[in-house]
Every structure is written in C-alpha cells, then in structure tokens.
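Every protein chain except one is present and positioned as in the full complex.
Let's turn to chain A:
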Amino acid sequence: MEKEAIPAATKYPEKPITLIVPFGVGGGIDLVARTVEKSASTHLGQPLVVINKPGGTGTIGWNEVASASPDGYTLAMTGIEIILQPLYGPTKFHYPSALEPIAQITELSLIMAVQADQPWNTLEDLIAYAKEHPGEIKFGHPGIGGINHVLGETFAKTANIQLEQVPFQSGAEAMSNLLGGHIQVVFLNPAAVKEQLKAGKVKALALGGEKRLTDPIFATIPTFKEQGLDVVCNSWNGIAAPKGLPEDVKKKLSEGIKKVIDDPEFQRNMENLGLQVTYLGPDDSAKKWLIDSQQLTKTVQETGIAENIKTQKK
C-alpha cells in the first residue's frame, strides 16, 4: 500500500535510520530518544535505531553527525548544549550551523528545589537568608556550563545574592546530596525532581519557565517571573540532521517525526517521564536556535560563566 503512495524518486526511508544520542545510556536525553525509538517504526516506515556516542559534553556524537552524509539516515538528538558548547571555546563544528533541526520534542522548565525541612517556603525567604549569610547557600547542578548551572548563576545575579555552586556528575548525584543535606539548593529538570516532590522530600521554590507547568504535581510551582525576578531559562530536546538534506527527504522525515510526536501513546510515555511534549517544526526550531543563541551568549557573559571556563581552559 505504501509503495503506491510514494513516487519512485523518493523511496526514503529504505533502511533503518540511526539516531545518535551524544550522551551515555540512562540520561534524560537518552530516555527521550528511546521513547521516540519505541513509537517510531509505525510512523516512519523503518525502525529508528538509537546509538549512544557519549563524551565531550555531546561534542563527540554531534561531530559524527555533522560530518555524516546528509541523506536522512543519520540523525542526532539535540539539546541546548549545541548552543552552549560553542560559546565556551572552539568546537570542531559550529553545531547550530552545521546541523539543521527536524523537530523540537520537549521543552524542560528547570525547577529550583530545596530540602523539605528547610525554613524557606518562598523564593523571598531564601533570598532574605542568602543576603544575611552570603556564600553560605550552596547549589548543586549536573555540570559546569550546563543549562542548570547557567540558571543557578542567573538567579543569583538577578536576585543580587551570593550562592556557591557545586558541580556534580549527574542530576541524581546532585539530588542525593540535597537529600543528605550536603547542599541546600538544586536546579534540576522536572523528571529529576518529580518523585522526591511527590514523596514530600523536597520543596520546589521556583520554575525556570515562562509559564507554569500543567502536570498537577508541578502546577503549584510559581515561575521566577511571578515572584518578581526576570529569570527564564529553559532546556529542550529535539532531533536534528546534518545540514543539506534533500528537500523531499527533509519533508518526509519531519512529517514522520511529527506523527511520532502526535501519537497519543508517545505523549503518554513522555508524561510518565515527567516531560512535557512541546513540538516545534523545522522552521520554528531553527528560529528558536537563533533566539537561544543570542540570549545565552549574553547570559554566559554577564554571569561570568564563559569567562570562568575560558580561563580554566588555558
């Protein structure tokens, strides 16, 4: 049936499509990729095969995709790191221009959380405490220069308080240190906070998004903006291809991916992971990359993160 529908010139896809995840198995982005993999074959006509190529904060995997032939058979999972990494020093490719977006799958509004038995119930309480005790509050995040770190520093700068950052290897490690009382604050994505929030082990003080989240567990968390601070920092995950896909391939691919994302089962699976599906098509994603690039270039300079990393690299 399908054969009749497709003109001879565009037989794509004829073989399984490789989706490279430039991070290790088990991370948040890997889970998104595997949720796509799970629903893909019915909508794409061919299986999607996830391959992990971890290392170098994503650069090893993205380098491989950026130098792959643009035939639609090698794709990459992307995240906000493709914008951030080139800001910290030379990378082999300038990813925002060496790759082209096919879709944005999800947008993650980061959550600022503290241990449940801390005396702070609002952002105001914490800011007041931090003003009296400069440098005493330590915040954890999974990796220097990552979006969680950027959010933490942006918050501290906007609120005009001094927070010390403690880097961890993963969100889970930051969370266990928060629960153990070794640090006081974490900035993590909703999935990493959900279970602890549900069990009443942590309190969420603020959300990094423009709007509140819809999931009832998160719906009560006010945004930074609602609490009078101009702090917005969102992370996202999507799929991209090497620049220069043939028009027809790009069209079929983005339509196929859109069908995957519209699939109710996919949406349910994402919801289970604590992730909100926020679809953007190829053009809208490209616009977003541009806006994020401009915004983050400014942020990492103003917060001193870029400078900090560059001096260490020397």
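Please note the rule applied: a contact is a pair of C-beta atoms (placed from the backbone, for glycine too) under 8 Å apart; a residue touches a chain by one contact, two chains touch by 3 or more; residues count from 1.
One rule holds in what follows: contacts and distances are computed from a predicted model.
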Inset, instruction - From the list "Dehydratase", "Methylmalonyl-CoA mutase", "Putative tricarboxylic transport membrane protein" or "Tryptophan halogenase", give the UniProt name belonging to the chain omitted from this structure. - result: "Putative tricarboxylic transport membrane protein"
Legend entry - Hidden partner chain, touching residue among A:D30, A:E100, A:E153 or A:D292: A:D30
Inset, instruction - Since one chain isn't shown, list which residues of chain A touch it in the complete complex. - result: 24-26, 30-31, 34-35, 37-38, 49-57, 59-60, 63, 88, 92, 135, 138, 143-146, 164-170, 172-173, 175-177, 179-183, 194-196, 198-199, 201, 269, 272-274, 309, 312-313
